[in-house]
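Just one protein chain is left out here, and the rest sit where they should.
Order as written gives the chain letters A and B; numbering starts at 1 within each chain.
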Amino acid sequence: MSVHDRLKQLGMELPTVTPPVGSYVPAIQIGNLIHTSGQLPMIKGELTGKGKVPTDTPLPNAQQAARVAVLNALAAAAQSAGGLDRIERVVRVGVFVNSALGFTDQAKVANGASDFLVELFGEKGKHVRAAVGVCELPLNAAVELELTIQVRS
Amino acid sequence: MSVHDRLKQLGMELPTVTPPVGSYVPAIQIGNLIHTSGQLPMIKGELTGKGKVPTDTPLPNAQQAARVAVLNALAAAAQSAGGLDRIERVVRVGVFVNSALGFTDQAKVANGASDFLVELFGEKGKHVRAAVGVCELPLNAAVELELTIQVRS
Partner (left out) sequence: MSVHDRLKQLGMELPTVTPPVGSYVPAIQIGNLIHTSGQLPMIKGELTGKGKVPTDTPLPNAQQAARVAVLNALAAAAQSAGGLDRIERVVRVGVFVNSALGFTDQAKVANGASDFLVELFGEKGKHVRAAVGVCELPLNAAVELELTIQVRS
């Protein structure tokens, strides 16, 4: 099953890539690797997870926000690669969680992203990952993540 | 116009690379990519932006500090590449902003770096970027950034 079909089965579709607000780009391909910019959990210009985890955004919502950010990252990567089906494998996910004092379940938030990537890509969705807790994020997002992806040569 | 000429036009010049205080190096080239170490907004050994943004270092000063850190990163990259003119394009900028509680304009601080890179390199200065807010930085710097750069093969 193609990743597009898998997305449709999950009732999702690849969002439009939001043009960056600044002198940077959503994704860049160098050799066979695509690097995305840090992505926020935006749906049509609105943040779906805001503030600290878990006080403002409880864990399940933060996991969902991570999925939304993955979808935005995939949209950026697909635009750069010439389509989702050009993706060979997911290489790395960097996850920054806007963390309330004492919150140490950043890995569980990041699982929202990791599990989703494996749902979509199977074994090729498995990646290395760094998840950390930060004190503030752009626009007060609950989570920000960046993706490195390998494309077919 | 060469990047050196562009710098001169802006009244700037490439600083001397500060030797790292530790068992690491300012930049490394692997294949056609150069990775720099995290750079602080140092001018001749003095931090130009210190403490939290915006309480200790207001936004415009933080943007200026980001420019200074970019200049240090470019100096490190140029030393490794054999000159600024060996740079083919800027690939990625990672920006860490020492953020006061409630500060969510990390993207605006990062624009200080991104806009400067495009001023210097034009379209080739456009990059992917991740900007996050952190609670503390080395030496109490207001901003730290790392650069990935592609060199001509």
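Following the convention adopted for this analysis, a residue touches a chain if its C-beta (ideal position, glycine included) is under 8 Å from a C-beta of that chain, and two chains touch if they have at least 3 such contacts.
It should be emphasised that the depicted structure is a prediction, and the values quoted were computed from it without experimental measurement.
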| item | value |
| --- | --- |
| Subunit A residues that touch the omitted chain in the full complex | 31, 33, 91-93, 97, 99, 101-107, 110-111, 114-115, 117-118, 125-135, 148, 150 |
| Residues of subunit B (touch criterion as defined above) contacting the omitted chain | 20-28, 30-31, 35-38, 94, 96, 134-140, 144, 146 |
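Everything below uses one rule, namely that only the chains that are shown with their structure count from here on.
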| item | value |
| --- | --- |
| Rounded Å distance, subunit A centre to subunit B centre (Cα mean) | 25 |
